[in-house]
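All protein chains but one are shown in place.
Coming up: subunit A.
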Amino acid sequence: MKKQQGILRTQSYKKNIQLGILALPAILLIFVFSYVPMAGIFIAFKNINYEKGLFHSPWVGFDNFKFFFTSNDVWLVVRNTLSYNILFIAVGTLLSIVFAILLNEVLSRRMVKAYQTIFFFPYFFSWIIVAYMTYSFIGPYGVLTSLLERIGINFDFYTETWVWPILLTLVSIWKGLGYMSIIFYAGIMGISQEYFEAAAIDGATKLQMIRKITIPLLMPLITIMTLLSIGKIFYSDFGLFFFVPREIGQLYPVTQVIDTYVYRMLKASGDLGMSSAVGLFQSAMGFIVVLLSNFVVKKVNEENKLF
């Protein structure tokens, strides 16, 4: 008996080691590409001098964060990031839930299949291709531009700042709507048909069913998806804000977001301390927002929490 237990223990030891070895490559990669950079946040507290190198450059405390209070740029960029994300989350979630519910009402199975396939189209394009598409509409020879020209309006989209919040929202929704609706649609498909049958017997109308069955039962998924997007509220789709407005400086006031700002600062001025200060601000705020929103959800409904 004792001997057998011993064998089992060595077996379990061997098992754990072997499973660990299987996971090792991923563990190492994640360590190098995610955890080592985390240790690198100390750059934000240094005045980086290329000749001295990262480790021998002088410490400057919170000096790199000072310009948060002296420059208007940072706040503009933070404001842009947050307002675009709030807009995208609100409009995107709402529309995709409506789409998912309506898709569930389509009777023809064949049509549903066709819609699903086509809905994914925008998801397959890289942001660069999307930028080409936008250009083919609003560029100097674009479809929309020439249409406007024909009715006597000369409009240069790439210099007018006021249209870009609308354009960027349109493009963002266009690219993500199909994808999001399919996720919610799958959620609706997971709801047991019995609920609807029972409601139909009781004489409930379609609208009542949607309000009393579909939406409440979809709520956990909606909460998770929203939480995930809120967790990324300090991050933007770099491609959308970088490629679609074609890097036109005139448009920066409405197209610059934290990600593009850090990238441009890194590439142009090469001020590593300052750009990593902004980056650290972004990571820290993002982290706090996830924890906070998860905490709130936990209070409201334990089951819907993320972790």
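Basically, a residue touches a chain if its C-beta (ideal position, glycine included) is under 8 Å from a C-beta of that chain, and two chains touch if they have at least 3 such contacts; residues count from 1.
The rule is simple: contacts and distances are computed from a predicted model.
The complex includes a chain that is not drawn, and of the options "Pyruvate ferredoxin oxidoreductase", "Iron-sulfur cluster-binding protein", "Carbohydrate ABC transporter permease" or "2-oxoisovalerate dehydrogenase subunit alpha" the UniProt name matching it is "Carbohydrate ABC transporter permease". Between the chain not shown and the residues A:V77, A:I97 or A:M225, the one that touches is A:M225. The missing chain, though absent from the display, is touched by one residue of A:N47, A:T93 or A:Q116; that residue is A:Q116.
Set against the missing chain, the residues A:I86, A:V143 or A:L292 yield one that touches it, A:V143. Summarising the interface, subunit A meets the missing chain with residues 11-12, 14-16, 18-27, 29-30, 32-41, 43-44, 54, 99, 102-103, 105-108, 111, 114-122, 124-137, 139, 141-143, 145-146, 149, 174, 177-179, 182-183, 186-187, 190, 221, 224-225, 228, 231, 238-239, 243, 246-247, 259, 262-263, 266, 272, 275-276, 279-280, 282-283, 286-287, 290, 306-307.
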